[in-house]
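Have a look at the structure that comes next, please.
For this view, one protein chain was removed and the others were kept in their places.
Chain naming follows the written order as A, B, C and D, and within any one chain the residues start at number 1.
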Amino acid sequence: MTGLDVAFAAVGLVAAASGLLAVTTRHVVHAALWLVVCLGSVAGCYLVLGAEFVALVQVLVYVGAVVVLVLFALMLTRAPIGPHAQIATSRLHRVLAAVLGAGVTAMLAAVLLPLAAPVSRRETDTTELASQLFGTWVWPFELLSLLLLVALVAALAVSRVAGRGAREAGRSAP
Amino acid sequence: MTALEALEVVLRSVAVLAAFLVLPLLVGQTEHKVMAHMQGRLGPMYAGGFHGWAQLVADGVKFVQKEDITPAAADKGVFRFAPAVALIPYLVAMAVIPLSPDVVAADAPASAVLVLAVTAVGILGTLMAGWASANKYSLLGAMRAAAQLLSYELPLVLSVASVCLAAGSLSLSGIAAAWSPWWLLWQLPGAVVFLVAAVAELQRPPFDMPVADSEIVFGAYTEYTGLRFAFFLLSEYAGIVVMSLLFAVLYLGGWQGPFSDQLGWVWTMLKGFVIAVVVIWLRVSWPRLREDQLQRLAWLVLVPLALAQLALTGVWVVASA
Amino acid sequence: MTEPTTPSTTPSTTPEPTKRSSGGAIPGILKGLATTARTLAKPSHTAEYPDVSPHLPPRSRGVIALLEENCTSCMLCARECPDWCIYIDSHKETIPATTPGGRDRQRNVLDRFAIDFSLCMYCGICIEVCPFDALHWSPEFEYSELDIRDLLHEKDRLGQWMPTVPPPPALDEHSAEPAEIAATNKPARPVRTPAARPTRVTPQPEAEA
Amino acid sequence: MSPYVVVAAVVVVGLLLFVAAMGARLLLAPSAPTRAKLTTYESGVDPVGQDWAQTQIRYFVYAFLYVIFAVDAVYLFPWALVLRSADLGAASLVEIAVFIGVLLVGLVHAARRGLLRWL
Partner (left out) sequence: MIHLAGPYLLASVLAGLGAYGVLARRNAVLVLIGVELILNAATLLLVSVGASGGDRWAAGNVLTLFVITIAAAEVCVALAVVLAVYRLRGDIDLDRTRS
């Protein structure tokens, strides 16, 4: 066990525990907040693994933007304070889901763990990342901009339709 | 990690904590006084004797002794923890801002991105507070705050990116080291965008719709009392300190000035203080914007301006390289 | 500059800028900054009250003082008071006749005159209606109490404020003489001695009849 | 030693500050809750209904715009590191210009469809 192993174990435990709470809690907003903790500690894992820039992007984009968006959505779609029974499926369904989830974990671990070995950690320099990004990976990178544009236009169009639908529904209601 | 290294880490983080507890009070007292004189008043004159210098200390003592109320309808855990979420991001930001090449708690290689990332997390504190209070005003305030902080985070990121381009570095110390007086002109649009976005990010007037007292009581902080409320206030003033120092480092060259070898940190603090006074000045001078004006300003003025600055910087750097 | 402390009301970005004389957003913004900066450079208007006693304008309404000698317990003030904050108790006292065979006189003696300043709204109606100038405005204002019940002040306390009542302002130059002075300046009526009124006793039987 | 060790320590110190302050409050502040004190504050009148109210969907449009543009802005930072390199500088300028240009189409689209206007 090196210092890095200890550090990873600490952040990793936080990530796993908060991930578990995020998928099991009955408070809707708490789920999103536990997701914040989980994603933040995954960013910590990236730091331990030497990927500084990716870790910061994880915090900036995931915690700062995506989770805020999720919280926003929850608050706009009635997120009551207190436990909310309606978000979970029936007990049988949950047991099945747990078995499946455990199966996924077991399968992945069975495949991955034999491959694991102690390695000397290589810190990814952001400059190196940048030159690869703008050199080798430039075409996927440009395609991403198209993807983002499509996503933005689609999201705007859908929410506009929704807004119009709601307005019409409001008008027809007495 | 040896014991010596551990001691160094402890000392550094305690130093950050000390700065975090002292500098916001300085800014707050400056605000008391500058705002008062700009309105033809004197401001606090009693606490501590000389011109009420200990007013904020006295306020702190008062806040500790106030009853802490958690409303019955609130989500207790989230409600109680929200102030810490609002506070800690600024503490982290303060840790990575260099006062001089040597005076910095944690000289991270990508500290400019780190500061932006942690300030983006600060939104969560407000959202948590607003949602967990179970109060209409709080929820509305939280919505406004989140929408505003999201909209202004983008110009902030873009203008910082422009400075990073100009310096060719992601570290704040690297940026300040690469600074030259020519930037004052070259990066001026970016600087203006940064200042406006920073004031909006701090929810300070004229961008204080999330806490607009005449509309929604005190926004997300309506239900807070005592020390938890004080923590939100502290995080606001810590935010001013962080944004002012950041402006000083990014656009005013940080420690660059006469005798920068010995007095570098004084220069950074002095420049940051001037910016903090400007932020206070804006608060005193201008009325509050409307919510829709705020969003239009962000998306139709600041973002295009920041992108134009970015284009200018990129083209200039490539052309001069 | 007519309003030194009011910031410019031109918002930085009006969506449809109503063209005003300030000439657009940027000059308006700068004007607001300039106004506050100018005020900063000027001395402040704050009166440091407990250290420096405030300059009170004439006819300040601080507290209501009672000149007990003038009060006849006529109750006019108590009845006119909009919020019934004046309490008056009195009893009748008989003054024995000063002259032999004279009639006993009666007069009202003031037992209690109290104003509840927690109710008083400082309208001054009691002072206006008092026919004998027993009530006066005093500029004294430092009479706060820790308990609201202690604001009910009795006549001795009300009387203590009497010395702080300023003299009435001087009259205008060509105004008519005040009634009191005119009365005193009138030539005295011829003094009638008791001897000159021999019929003093005679009407009595008539009255009884 | 990585600077991020200090950053982590600062986070811990922040949490400690919060805990210590709450401890001080526990010792110093009075606690006398009453039912009226614990009700939701609605400017002095009795609270009406729940805290939740339908909020304008317009806020959400800004959130979409931000998320899309934030992930785009993230790529500007690595760009800053290669802009001065001889072989990638000019090429990366063009690449980023295309990248942001495509996204700007989205912003212009939103502005033209009136999604950035409220009134």
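As a working rule, contacts are C-beta pairs under 8 Å (C-beta built on N, C-alpha and C of every residue); 3 or more make two chains touch, one makes a residue touch a chain.
Note that this is a predicted model, so its numbers are computed, not measured.
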{"item": "Omitted chain's touching partners, listed by label", "value": "A, D"}
{"item": "Absent-chain interface as seen on chain A, which is shown", "value": "1-2, 4-5, 8-9, 12, 15-16, 19-20, 22-23, 28, 31-32, 35, 38-39, 42, 45-46, 48-51, 53-54, 57-58, 61-62, 65-66, 69-70, 72-74, 76-78, 86-89, 93-94, 96-98, 100-109, 112-113, 115-124, 128-129, 132-133, 136-137, 140-141, 144, 147-148, 150-152, 154-156, 158-159, 161-163, 165-166, 169"}
{"item": "Those residues of chain D which, in the complete complex, touch the missing chain", "value": "57, 60, 64, 67-68, 70-71, 74-75"}
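We adopt the following convention: only the chains that are shown with their structure count from here on.
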{"item": "Between B-D and A-D, the pair joined by more C-beta contacts", "value": "B-D"}
{"item": "Centre-to-centre distance between chain D and chain B (centres being mean Cα positions), rounded to whole Å", "value": "13"}
{"item": "Geometric centre distance via CA averages, chain C-chain A, whole Å", "value": "74"}
{"item": "Chain B, residues touching no fewer than two other chains", "value": "1, 73, 108-110, 113-114, 134, 139, 143, 146, 150, 153, 157, 170, 292, 296"}
{"item": "For chain A, residues that touch 2 or more chains besides their own", "value": "52-53, 57, 60, 64-65, 68, 72, 75, 79, 81, 126"}
{"item": "Chain B residues touching chain D - in the complex, by the definition given at the top", "value": "1, 5, 8-10, 12-14, 16-17, 64-73, 83-84, 87-88, 91-92, 95-96, 105-110, 112-114, 133-140, 143, 146-147, 150-151, 153-154, 157-158, 161, 164-165, 167-170, 217, 222-223, 226-227, 231, 291-292, 295-296, 299-300, 303, 307, 310-311, 314-315, 317-318, 321"}
{"item": "Of chain D, residues touching chain B in the complex", "value": "1, 3-7, 9-15, 17-18, 21-22, 24-25, 28-33, 35, 37-43, 47, 50-53, 55, 59, 62-63, 65-66, 69-70, 73, 76-77, 79-81, 83-84, 86, 89-90, 93, 96-97, 100, 104, 107, 110-111, 116-119"}
{"item": "Chain B residues within the chain A interface of the complex", "value": "1, 73-75, 78, 108-110, 113-114, 116-118, 120-121, 123-124, 127-128, 131-132, 134, 139, 142-143, 146, 150, 153, 157, 170"}
